[in-house]
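For this view, one protein chain was removed and the others were kept in their places.
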Amino acid sequence: MGLAFDLLLAGGLLGLALQVVASRGLFRSVVLFIALGLLMALAWARLAAPDLALAEAAIGAGLTGALLLSAYRALQPAEEAADPGPAALPRWGALAAAVLSGALVAALGWAALGLEAPAASAGREALARLGESGVKSPLTGVLLGFRAIDTLAEVVVLLVAFLGARVVAEPLQRAGPGPSAPGSGEPVLTAPLLRLVVPMGVIVAGYLLWSGGHQPGGAFQAGAVLAALGVLLRLTGRLQPAAATSPAERLALVGGIVLFSAIGLAGAGTASAVLAYPEAWAYPLILAIETGLAVAIALPLTLLFSGSAGLRWRER
Amino acid sequence: MTLAELLSTGLLGLGAAFFLTGTVGLLRFPSTFARLHALTKADNLGLGCVALGLALQADSGWVAAKLALVWGLALVAATASAHLLARCILRERGGTRRTPP
Amino acid sequence: MAELGALSLPLAFFLPLLTALAAFLLGARQAPWLAGIGALATVAAVADAVRRVAAHGPQAYHLGGWAPPLGVELYADGLAALMLAMTAAVALAVTAYAGAYLHGQGQAAERFWPLWLVQWAALNGTFLSADLFNLYVMLELVTLTAVPLVAMAGDRASLGAAMRYLLLALIASLAYLLGVALLYGGTGTLHLREVGELAGAGGPTAVAAALVTAGLLLKAAIFPLHAWLAPAHSSAPAPASAALSALVAQAGVYLVLRLWLWAFPALLSPVVGWGLGGLGAASVLYGSLQALRQSRLKPVIAYSTVAQLGYPLLLLPLAAVPAAASQAWQGAAYFIVAHGLAKAGAFLAAGNVYYSLGHDRLAGLRGLAPELSASVLALGLAWVSLMGLPPTAGFLAKWQLLSGALAGGQWPWAVVVVLGGLLAAGYGFRVLATAHAAAPPGGPVGRPARRLPWRMAATPLLLALAVYLLGVSAVPALRLLGQGAPEALG
Amino acid sequence: MTQAGLYTLAASALAGIGVYGLLARRHLLRRILAVNLLGNAVFLLLVAFARRQPGYVDPVPHAMVLTGIVVAVSATAFALALARRYYAETGLDHLPEDEG
Partner (left out) sequence: MMAAAYGLLPLAALLIAVATAAIVFALGDARRRQRTFWNLFGAGAKLVLVLVMAYGVLQGDTFEVAWPVLPGITLRLAADRLALLFAVLSAGLWLVTTVYAIAYLEGSGQRARFFGFFSLCVAATFGIALAGNPFTFLCFYELLTLATYPLVVHRGHPAALAAGRTYLIHTLGGGAALLAGTAALYAAVGEHPYTPGGMPAVAEWAAQAPAAATAVLGLLLGGVAVKAALFPLQGWLPAAMVAPAPVSALLHAVAVVKAGAFGVVRIVEDVYGHALAAELHVTPVLSALAAVTVVYGSVRALAQVDLKRRLAFSTVSQVSFITLGVAVGGQLALVGGLAHLIHQGLMKVTLFFCAGNYAETLGEHRIDALDGAGRRMPATSAAFTVAALGMMGAPPLAGFISKWYLGIGALGQGQGWVVGVLVASTLLNAAYFLPILRRLWLLSATRDWPARAGRAETHRGLLYPPLLTAAAVLLAGLLAAAPLSPLGWAVRIVEQGYPGL
């Protein structure tokens, strides 16, 4: 029964992926890709990775999807047939591509299945020594304890993506999701929905942040939820794109990284090494770092979606 | 099999049937409005049945409450998105512009 | 071995990073001097790391106090120390140069500084990290800082080049990550040297190595995966071009060597070695021939990068030949250092030409104004090293490679080395001859549009001189390189 | 076939589809989609590896995937921004074939 479900799920994944690649309409591909993200989240939930499922659904499908859709809109030619689009691949080219990908599948599948799971692994050691990390969730322990440098670097990646997007920024009126259709008022449901969703989203984010220490959740998921709220507020016009990054925004963008680095470097004095935490303080410090990280994840993602250097509230 | 289990299974089956109906509607109905209609009506009900069915199997009231929350949120989301979609289609067709009440 | 006192290892990553954050926080006005202070601090950290390696052998630093495989290890052996030092020299020059180059360009400067400083941090991380997954994150950081720098000009050509670069670099990263996933699946560790001990030479390891290598070769623009490099490196602003060619692309080559010598030595059969060496040789020849065909200065230099990146790969077929291994290893490592310094000098000098004249068409360089003579001299001096002629570091590196190939009886690689040098002379003198040419009858074409700040004139010259300093004797650097070198190459 | 094995194979196939998409389609958005497919394939492989042994879930691949997801979304967001600007500047939604 379980395996049958997995089989269905895997088949669905592959079917969707094929559609994403092969479908004629680009819009269809984008939407199917988002659906694929959701199925992927399901698959990961099946594989005992609920944290990842959460993150994938929120970031991989949700935010990526929003970005893709807004880019899709931006790449639509103003008038039809202005751009003939890329020439189709010749038949032999498609065949060669198929052969190459087929070879990759074969080699990869063969290699991956042929690998024996090693008796000892970093993961086992992580589980065995989880107690020393100061948190109870293995994933959080690895992310903020054993391999904290990856997490730090990864938030820097996000910041850098934002900085990079600034380099290639478009004019403000074209940026992000673009202007809403002219001559229409706000849908009636928007305001009540926001009144409900925004506070709830904040609560959920806070809950995820707090729960990360011992169960699925953590800075990433919390950040993703916050970013989703940001996207919502930007789409509904509550947040307006701004041409400059305000000092407060700058501080929020780098604050998490600075905090993380500072605590990490202080570890050389207060604990055994850089990125080590003094034993008694491990949990609170990790929580503080996670809070900073959630902001450092949410804000650049929102700004990336907004396509602007900053955001300003618009009072109604 | 206890009564609760029987009921739960029945509800899950019913939920699945609603989902199936909704999906068939989505695929077969001719107009977007009709599809929207099939999807929202059938799926909301289907999800409710599934949630209720699962709640009957839940170990604690806490879990049951969470399931109820899930259903509630899904309802809100479905409502909002159906509304927005409908509005969008209406505008595309050059339909009448409604001012909010 | 693990001396935990070596705080300078993590500092080499953290200092530029924190400087970048501060530069972003305080804006473009404050960035140049902040960058200067940060650069000096980083150089001090690197100097300390190098000193420790030279005095006490390889240094390991376990981040968070967690020993591998649990935690991430920063590991500085001679090779890494050499790369750190070269990077520090180039980065110092780039920082000094960019301060003048970007002066008065508010927006560009605002964007350049944080990106560049993060890039430096990530490069140091790449050279130091002994963890395969951490390397992935560092590589992505390098890529995502590099592409915006390419796109900075914002015109059609640079955006297209940046787009192509980004797509290929992302694919490369994923190929690498796919390989790393397989390696972890097989060994349960991500630590470079542990993978080397545990992975063995089985089929799955070979697939993993192939994926990892393909990704890195793409990042290093090795033939036939080179097409993205020249447009990208030639459309970036000069300080960024220097960093991209001297550091970013070379980090890819560095990792290829690092992985094959430390993680997959068991797989390095003669066939594999010859295959990889053949790709390197093809890069040398193809890149050189392309460089000969360019009509603008920066593309010539960029294609020369393609060519120069190929040389270090010649180590791989030679590493398994006992008579050749040691010399080839020294040659390859010294090559990276020499190329880094010389190429940075060349790009900065080309930047001066561009800055002054507003273009870099070779045909328009006839009769260059005397104001540019220091830059042309720097270009020429740097090029001598790229050609591999004495008395430069490039010559010593080439000599070692050549001697290694000949001592190992593998003369085809020797032919490639000699031929590559001749071709480099060909495209180099094509440029220098134009610069030497008398002004055409209508008066000098190369009349400067604006004056060159002295800092911009001096920086490439200093870089070029460094190449000569290293050409006087390679012995100290090679002694450093010997720290922690693999047994077979020691 | 075990559950992990099944997903391992699915991941391999997904990677192949992603690579095919990269090779066969030229539209920038499609290429970015294909890169994301490839990324998803890698993540799926890691998650499947983590689940290979009964009664034990390896947290290290999970951490890698979580990090990878954030890196992927960052890269995608930047790539989309670049693609948009490229389109705005050139009117092209694909890269012209190799020049030179």
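By letter and in written order, the chains are A, B, C and D; residue numbering begins at 1 in each of them.
Following the convention adopted for this analysis, a residue touches a chain if its C-beta (ideal position, glycine included) is under 8 Å from a C-beta of that chain, and two chains touch if they have at least 3 such contacts.
As the structure is a computational prediction, the values presented were derived from the model and not from experiment.
Asker: In the complete complex, the chain left out here touches which of the visible ones?
Answerer: Result for the missing chain's touching partners among shown chains: C.
Asker: From the list C:364, C:391, C:412 or C:453, pick the residue that touches the absent chain.
Answerer: Result: among the candidates, C:391 touches the missing chain.
Asker: Among C:99, C:280, C:421 or C:484, exactly one should touch the missing chain; which is it?
Answerer: Going through C:99, C:280, C:421 or C:484 one by one, C:421 is the residue touching the chain not shown.
Asker: Among C:156, C:193 or C:436, which residue is in contact with the omitted chain in the full complex?
Answerer: C:436
Asker: Where the complex has a chain not shown, which of C:107, C:269 or C:373 is the residue touching it?
Answerer: C:373
Asker: Can you name the residues of chain C that touch the chain not displayed here?
Answerer: Spelled out for chain C, the touching residues are 330, 367, 370, 373, 377, 384, 389-391, 395-396, 399-400, 402-403, 406-407, 414, 418-419, 421-422, 425, 429, 433, 436-438, 472-475, 478.
Everything that follows uses one rule, which is that only the chains that are shown with their structure count from here on.
Asker: If you tally the C-beta contacts for A-C and for A-D, which one comes out higher?
Answerer: Between A-C and A-D, the larger count of C-beta pairs in contact belongs to A-D.
Asker: List the centre-to-centre spacing of chain B and chain C in whole Å, with centres computed as mean CA coordinates.
Answerer: A distance of 57 Å separates the two centres.
Asker: Mind checking the centre-to-centre distance between chain C and chain D? Centres are C-alpha means, answer in whole Å.
Answerer: Centre-to-centre distance between chain C and chain D: 27 Å.
Asker: Would you pick out the residues of chain A that each touch at least 2 other chains?
Answerer: In chain A, residues 108, 112, 117, 121-124, 126, 147, 150, 154, 157, 160-161, 164, 168 touch at least two other chains, as defined above.
Asker: Looking at the complex, which residues from chain B come into contact with chain A?
Answerer: Listed in rising order, the residues are 76, 79-80, 83-84, 87, 91, 97, 99-101.
Asker: Touching residues of chain A toward chain D in the complex: what are they?
Answerer: 2-3, 6-7, 10, 13-14, 17-18, 20-21, 26, 29-30, 33, 36-37, 40, 43-44, 46-49, 51-52, 55-56, 59-60, 63-64, 67-68, 70-72, 74-75, 77, 82-83, 85-87, 89, 93-94, 96-98, 100-102, 104-105, 108-109, 112-113, 117, 121-124, 126-127, 138-139, 141-143, 147, 150-151, 154-155, 157-158, 160-161, 164-165, 168-170, 174, 220, 297, 300-301, 304-305, 307
Asker: Tell me, which parts of chain C touch chain A in their complex?
Answerer: 4, 7, 10, 14, 17-18, 21, 24-25, 61-66, 68-72, 111, 114-115, 118, 122, 125, 131, 133-134, 137-138, 140-141, 144-145, 147-149, 151-152, 154, 159, 162, 178, 182, 184-190, 198, 202-204, 206-208, 210
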